[in-house]
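Every protein chain except one is present and positioned as in the full complex.
Coming up: subunit A.
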């Protein structure tokens, strides 16, 4: 079971946070801070694991990958394989790359909505449901299509109704 997916930039600013169990915002903030505290102290080219039992409770593991200015972090328990999780980060990033063509931090900052679409296709309720980035892309594109379809319909009524309701 995956407990959380986090994307944090190298200054400690969260870019994407997803917790698969309910946590208050204060708790979320605290967790991210402590994770980042450990992460930024780690050298380059060391292993991608972190012992996080003290942060996330017993039976927690964390793997991360560092791409340019971003840390991609997965927190999970003993039902997942560490190397497989690293592969999953790879899948996630590859998909982002396909989606945004050479993904960079700005894409992630400004495409909040799409990011969640992608992640939700990979992981649902803490379980990995899809690992093929082509499949993920296909679904995400469909979703974007139906989103914009529903938006384009509503654009006219929106302005009109907005006008008239005043």
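Operating definition for what follows: contacts are C-beta pairs under 8 Å (C-beta built on N, C-alpha and C of every residue); 3 or more make two chains touch, one makes a residue touch a chain; residues count from 1.
One rule holds for everything that comes next: contacts and distances are computed from a predicted model.
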{"item": "Candidate names \"Elongator complex protein 4\", \"AP-3 complex subunit delta\", \"Tom7-domain-containing protein\" or \"Small ribosomal subunit protein uS9m\"; UniProt protein name, chain not shown", "value": "\"AP-3 complex subunit delta\""}
{"item": "In subunit A, positions touching the absent partner", "value": "1, 13-18, 20, 22, 25-26, 28-29, 42-43, 45-51, 78-79, 81-84, 86-87, 109-110, 112-113, 116-117, 120, 124-132, 135, 139, 142-143, 146-151, 153-154, 158-159, 161-163, 165-166"}
